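The other protein chains are all here in position, but one chain of the complex has been omitted.
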Amino acid sequence: MKQAGERPVLDVSGLPSVAFGRSNTSWLGNVFYMLIEGTMFALLFASYFYLRTRSSSWPPFQSPPYAVYGIANALLFAFSLIPARLAQRVAPSGDRQKIRLALLGLGAFAVANLVLRGFELTSLNCRWYENAYGSILWSLVGLHTGHLITELVETMSLAGVSFTRSMEGTRLADVAINSDYWYFVVVTAFLMDVIVYGTTRFL
Amino acid sequence: MTLARLHSGLALLAQFTGEHNSLHPAGPQASGIEWLYWVVFWITFAAFVLVVAGFTRAAVRNRSSTSEMLPLVRDLEGDRRASWAVGTAVFITVLTLFAVLFMSIITGKKVEGLTSKNPVTIQITGHQWWWEAVYPNTQADQTITTANEIHVPVGKPVVILTNSADVIHSFWAPSVHGKRDLLPGYSSAFWIQIDKPGTYAGRCAEFCGLQHAHMGFSIVAEDQDTFQRWEAQQLKPAVEPNSSETVRGRQVFLTHACVMCHTIRGTDAGSRMGPDLTHVGSRRMIAAETLPNTPGALAAWIIDPQRSKPGNKMAPNLLNPGDLGALVTYLGTLQ
Amino acid sequence: MSQQVAVPESTREPILARTWRQPGGFWGWFQNVHHTAIGVRFMVTAFIFFLLGGVLAAIMRWQLATPEHGVIGPDLYNQIFTVHGSTMIFLFAVPMMFQGFGVYLVPLICGTRNIAFPRLNAFSYYVYLVGGLLLWAGLLLRTGADAGWFAYVPLSGPEFTPGKRSDFWAQMITFTEVSALGVAVSIATTILRYRAPGMTLNRMPLILWEKLVISMAVIFAMPAVMVVSYMLLMDRTINTQFFNPAVGGDVLLYQHLFWFFGHPEVYIIFLPGTAIASTVIPVFCRRHIFGYVPIVTSVVATGILGFGVWVHHMFATGLPQMSESFFTAATLMIVIPTAVQFYCWMATIWHGRLQLMLPMLWMFGFFFVFLIGGLSGVMLASVPLNWQVHDTFFVVAHFHYVLIGGALFPMFAGLYFWIPKITGRMMNTLLGKVHFWLFFAGFNITFFTMHFLGLRGMPRRVYTYGPEMHWEGLNLLASSGVLLMATGVIVFIVNFFHSKSRGRLAGPNPWGAGSLEWAVSSPPPAYNFLELPTVNGREPLWDALPNQPVVTGLRDDIPEVLVTNSLDSEPQHRDELPPASIWPFLAAIAVSVAFIWSIFSPWGVAYGAIPVAATLLGWLWPRGHSPSPRVPEEV
Partner (left out) sequence: MLSEALFALFLTATLMLAGCKREERQLRPSPQASQVINEAQVSGLNPGANPLPGPPTPTIYEESAYAVSEGKRLFNQYNCSGCHAHGGGGIGPPLMDNYWIYGSQPENIFATIVQGRPNGMPSFRNRIPEFQVWEIVAYVRSLSGLLPSDVAPSRSDELHVKPPEQSMPKQTPVGITGAPEPSK
C-alpha cells in the first residue's frame, strides 16, 4: 500500500481553522450578496431617474416627502455605525460579554431605525398605487426596509447565539460579517435618502 | 455579372410572396436596406467559407484515427506561427467589422434621410387586432378614417405617425421599409416612399395577443390621380341606401349589435371601437386582411367572426337569413 | 508547517468516507448537500425540462406545418411558445450549462472536496425545481404564461393578461434567479477560495475562468430580471403603476431592464459552451490550448461587453439614431472576443493531433452551427437590417443557431465527455455518431429554412398563416427536420441508459485528459480526493512533476477543506463545511410557499416570511460544539 508519507507533502495541519477578514469564505459570500443587492438598488435608482424623464413635473403634482423623519433616521443610521464597528472589533477576541453588548446595541439601533422607518412611510406624501413616481418611491423604501428587517433578524439571532456556548469559531467570524452587512444597509440608506428626499426637492 | 446571377438565384429561394418580401423592395428605404443586406451577406458568406475551410484544413491536417491515447504534442515553432496567423485573422476581423459598421451607419442615414415639405400624412393606430388609418386634416370633415388598407401616391414621400390603442404592435411592410414599433404612451414618425405602383402587404411584427397572426394590412400605391380620386371618395359620407333591400340592411345595422362598435358616417352609428365602415365596400379585404371582401365571406364573418379569428373582439351575430342578406348587400354598397 | 507522519490510505479511506457520507433513503435524498449529487440533479432535471420544451417545440412545428392548420388554437399556441421559450432559457439552458456542469465540475477541477456553501447550493436546486414545476403546473392548469418569454408589458400586464398567467411566469423567474444567484455565489467562492495549492490565477483551467466570469455575469445581470419581474408582479397584484403610461409609467422601462438582463443572459448560456470547447479541444488534440491568455481576455471581455449591448433588442422601438449607432458598434465589437476564441481553437487543432472522438465531433458541430448564428448576428447588429428581420423567423433562426449552437452542441460534447466520469461507464460511439448526424441534419433543415421565411416576411409568434403568403413549403420543410432531431435525442437517451448499465468501464481517466477531475475514480468518491492535490501547470495532470506533492494535515473526522487565497492559491486556513441537512429543503419549501402565496395575496409575503425566517434560523443555528474548540486567528 502506497503511503502518502512517501511523497513530498504540503502539510496544512498548522493552519488556523477559522479566519477573520477577507480570506473567510462567508465574508466573500457576503460580498457577493451585497453586490447582488447593490445591483438591485442601482437598477431601482436608474429606474427612478428614467421614470423622472417621462414626467413633466417631479414629483408629479404632489409635494415631496416630508423629510424630518428621513433626516432623523439618517442620523440614527450614522450613529449605528458605532456598535457595528464595535462588534467587528471585539469579535476576534471571543469575549462573549462584549460581543453580546455590541450586538444588542446594534439590534437596538436597528429597532429604532425600523420604528423611524415606519414614520417615514407615513410621510412620503404619496401612495404606491397613485402613479409611477409613487410606485418607484415605495419600492425603493420597501426594498431597503426589507434589508433592514433581514439585518435586524440576523443581528438578533447572532445575539441569541452569543448567549449560548456555541459562540466560538465561525460564529465569531459571522459577527464581523454581520457588521459588514450593516455598513451596506447604512450606505444604501444614505443613497436612498438622497434620492427620496434630496432629488425630489433640489433637482 | 455572375454575381448578379447568383443574387437572383438566392433571391429566388426567398421569394414568391411578391409584395411581401424584404428582398423585393418597392421604394428607396427597402432598396437601401436590400443593398446593405446583400453587402453584409457576401461579407459574412466569405467569413463563413474561410472559417469552415480553416477548421476543415486543421482537422484533416494531423488527424489520427486511432482511439488510443496519444502522447502530448509540444510544438513551440507551430505556436509561434499560429500567433501570427491568429493575430492577422483578428486584425482582418476587426477591419471587416468596421466596414460593416460604416456601411450600416451610412445606409441608416440614407434610409432615414427622406423628408418633404408637404407630405401625405397618415396616422396609424394599432388595435388588437386591426389597424386604424387616419389621414388627418385641420378641418375635421376633411379627415379620412379607414382601416387596414392604406392608400398612398406613388413616388411621393409619406410620413407615418404611429400610436397604439392597447398593447405594443409593430408596423411592417417588408417591401416598403423596416418595421417600427407602435408603443402605448409614445408617438413616433417615420417616412416611406413607394416608387412602383402596386399593393404591398404588411403585418404586425410584435407579438400582441391572440390574433397577432391575423393582423395584416396593405399599402396600395397608386398614381396621383387615382389617389386623389380615392381621397375624394373617402371624404364623402356613406352612400344612402337606394333599394328596399339596402334600406332594410341599414335598419338591421342600426338596430343590432353592429351599431355598438362601428361607425358609418351619415348614420347614427358612431362608435370607434371597431373599424370605420363608411366605405367598407371599397376595400379589398376584411378582418385585417384575413378574408376577401366578398358577400359570402362578409356574411360568414358577421355570423361567426370567431371561426376564422378566434379571440378577436367582434361578437358573433345570429341574424336571420333575410336580415343578414340585406346587411351584406347594404355594406357592399358602401363604396 | 511541520512534517507529519501520514496515516496510511487504507485506514484513512473509511474515515473520510464516513465523514463525507451523505444520508441515504427517501429522506436522505432531501438532505444531501454534496456537489456531485446536486450537480447531477441539476443536469437531470434540466434535461427533463429540455425534453418537455422540445415536445412543445414539436407541437408548434406541427401546427405551423401547413397554413391555417387547426391542431391548436391561438390561446394554447401562445401558452406553448411562451412556456417553450421560458423553459429552454430559464429551466434548461442556464440550469444545465451553468448550474449543472458548474456545480458538478468546479469543485473537482479545483481539487477540493465540496462546493463552498453546500447548503445554499442544495437550496438553490430545490428552489429551481419548484420554479420549474410552477411554470409547468401553470401550463397544465390552463394558466400557462402566454405573453412570450420576455413578457413585454402592456400585453403581459394587468389589463391584457387577466387571470394569473403572467404572475406564474414572473414568480417562476424569481425562483430560477434565486437559484442561479445562489449557485453563482457558491461557484465563484469555490473558485476564489478552494483551488488546490499551486493553481494560481495564471494556471487556472479555462473552464474555471469561464465559470468565474459567468458567475459574475449572473451576479450583475440576474438582479435586473428580478427587479423587472417584481415590477410586473406588483403592477398586477398591488396596483403599482410602473408600466402604465397614463400615470407616468413607461413600457420601454420594462424592455430596458429586461434586456439589461437578457443580453448578458445570452452569454451566461453561451460562455459555458466555450468553456466546454476550451476543455475538450486540447484533450482530443493532445496538446495544451493555444492562446491561453487571449482566451481568458476574450472571456472576460465578453462578460463585460455583454452588459453594453442590450439596446440592440430594441432597435425597432425608434430610439435616437446616435444611440442606435453606438449599440451597433458595441454589438459588433463583441464579435471580436468570440472570433479570437474561434481562431485559438482552430490553431489548437491545426497544431495538435486531432482524434475525432464523440465529444470532438460535437465540437465541430458547434463550430459550424455557432458560426452561422454568429454571422447572422452581425447582420442583426446593423440597425437598418434589424428593422427588416427583427421579430421575424430570421431572428428565430438566428437565436436557435446561437443558443443550440452555443449551448446544446457543447452540452452534448460535454455530456459525452463527462458522463464516463459521472456514471463510470463509456457511452457507445456508434449510437453517439448516429445521434450527432440525425440531430445535426435535423437542426439545419429546421432552422436554416427559417432564415428564408423571415426574409419573406413571416413574423415570429404567429400561430398560423394564410395560404396567400406562400410560406407553406418552407414551413413544412422546417417542421420535417423536427423528426430527425427528436429521433437523435431518443438515440441519445437509449445510449445513456444502455451504457449506464452495460457500457465499458471508464476508469479514472479514459480520455487521457489533464484536469483534476480525471485524477479521481469514476464516479468520484464521496470525499472526491483522498489526498488533496497540488498543481504545477494549467493542465494539472499533464504538467505534474513526477513527484508532485499532495496536501496532508486536513482532518479526516470532520468535513474539512483547504482554503487558499484568490490570486496565487497559497494555503490560508482550514474550513469546516456543514454536513448534510434537511433544512435547505425545508427552507426551499417555505420560500416557495411564500412566493406562490404572494401571487394570490400580498399578505403572502408577510405571513410567508415567518416560516421562511424559521427555517433559515434552523438552517443557520450552530450545530453544537466542534469536536475540538477552534481558535480564530486574524489572517
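Letters A, B and C mark the chains in the order given here, with residues in each chain numbered from 1 onward.
Please note the rule applied: a contact is a pair of C-beta atoms (placed from the backbone, for glycine too) under 8 Å apart; a residue touches a chain by one contact, two chains touch by 3 or more.
Computed from a predicted model, the values in this text were never measured in an experiment.
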| item | value |
| --- | --- |
| Contacts of the hidden chain among displayed chains | A, B, C |
| Option touching the unshown chain, where C:66, C:239 or C:565 are the choices | C:239 |
| Candidates B:116, B:142, B:224 or B:255 - the one touching the absent chain | B:255 |
| Identified contact with the non-displayed chain, of C:15, C:137 or C:319 | C:137 |
| Residue among B:95, B:189, B:232 or B:318 touching the omitted chain | B:318 |
| Touch residues of subunit C, complete complex, unshown partner | 26, 29, 41, 44-45, 73-75, 129, 133, 136-137, 140-143, 154, 157-160, 162-165, 235-237, 239, 241, 243-247, 600-601 |
| Interface with the unshown chain - residue positions in subunit B | 166, 184, 210, 255-257, 259-261, 271, 273, 304, 306-307, 310-311, 313, 315-318 |
| Footprint left on subunit A by the chain that the document does not show | 129-131 |
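Here is the rule we go by: only the chains that are shown with their structure count from here on.
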| item | value |
| --- | --- |
| Arrangement of touching chains [line / ring / star / complete / other] | line |
| Whole-Å gap separating subunit B and subunit C, where each centre is the average of the chain's CA atoms | 37 |
| Euclidean distance of C-alpha centroids - subunit A vs subunit B, Å | 52 |
| Subunit A and subunit C, separation of their C-alpha mean positions in angstrom | 30 |
| For subunit C, residues that touch 2 or more chains besides their own | 249-250 |
| Subunit C contact footprint on subunit A (complex, rising order) | 1-5, 7-21, 23, 25, 28-29, 32-33, 35-37, 39-40, 43-44, 47, 50-51, 54-55, 60, 92, 94, 128-136, 138-139, 153, 157, 161, 164-166, 168-173 |
| Contacting residues of subunit C [partner subunit A, same complex] | 1-10, 116-117, 120, 181, 184-186, 188-189, 192-193, 197, 219-220, 222-224, 226-227, 231, 234-235, 238-242, 244, 247-250, 253, 256-257, 260, 531, 534, 547-554, 560, 562-563, 565, 571-576, 613, 617, 620-622, 624-626, 629-635 |
| Subunit B - residues contacting subunit C, complex | 13-17, 20-23, 30, 32-33, 36-37, 40-41, 43-44, 47-48, 51-52, 54-55, 57-59, 61-67, 69-75, 78-79, 82-83, 85-86, 89-90, 93-94, 97, 100-101, 103-105, 107-109, 111-112, 128, 162, 166-168, 170, 172, 174, 177-181, 183-186, 188, 190, 201, 203-214, 290, 310-311 |
